[in-house]
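All protein chains but one are shown in place.
This part shows subunit A:
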């Protein structure tokens, strides 16, 4: 009873009264109306409850009619019940029955609201409308920067339309763009539709194939069972006609085995064919993802050469795999040496390098030669030092 008592002081009516100023105004005012409406709703939860339960036109409530459906028209977003829509708009366009609104509405535009909040409903509608026109893709742009700028412009327009800022101006821009690029817009829309379609098709094909595979497996199983049965009957018949039991049983088994082998071979062949088919299809599939960047395989990095191209050449020895000398052998066995990862052959190598490094160096000859070169260099150095001394002298004099 208490729930029924409330509608007497219906806030809907109050609100309608306050909405009077905005009736018949342009979109911006409508927007303000809606905002105010929602503000009212947040002010009183009771009113909110009632607003969702009662049709503002005929005042029929869900309490009395459980199948009551509310519809809105994106022209003005006023809510009314299905029967009111039928009653008022079945004979063609008519003005909105909500007082002081009076916009001309058409029946086919009425639909059920998706979002509870009408502001969200309206925003989504506007976004859909804008997105249908500004449907350029990232790959249409030279670089990411341009694309982002475009997205920013689009968002500006959308925001203006939603928030009702410079509506006329914005609308003009919007329409101008739509006119100018109608062909492109159409193309892009078609492309999107095509992609969507091919994707669903592909999915359908896959589902179909899976179904076929399942069916084939089931058929095969059945076949096998039938054959086994047949075989058994055959054996029984032959036994009845007085054949040797052992040979008949063996033969029966052999026949069954051969049949099974045949079937398996056939299945294998079938599978291979299928695989080949798949491989062919993959290459020329009609499912194409557009706009994928061409991927270049990264070159594998070259191994780092710590010696910068310097190579060590053994000219007097070659390292052998093993040395019988006990020094090496004992170290090899000694766990204290090997535990840390020390390779005994490092020692062998080092010893051999030490044994021969400098064997072909003739100190007397090379040093004499070097000294001669060194003296020349020293003479140059001395000359330079002289110049330096002179410079210093000049500085001092200054």
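The criterion applied here is as follows: a contact is a pair of C-beta atoms (placed from the backbone, for glycine too) under 8 Å apart; a residue touches a chain by one contact, two chains touch by 3 or more; residues count from 1.
Note that in this section contacts and distances are computed from a predicted model.
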| item | value |
| --- | --- |
| Chain left out of the displayed complex - its UniProt protein name, from "RNA polymerase II holoenzyme cyclin-like subunit", "Trafficking protein particle complex subunit", "P-loop containing nucleoside triphosphate hydrolase protein" or "DNA excision repair protein ERCC-8" | "RNA polymerase II holoenzyme cyclin-like subunit" |
| Absent-chain contact - pick from A:144, A:240, A:298 or A:313 | A:313 |
| Residue among A:63, A:115, A:325 or A:342 that touches the chain left out of view | A:325 |
| Positions on subunit A where the hidden chain makes contact | 309-320, 322-325, 327-328, 348, 350-368, 371 |
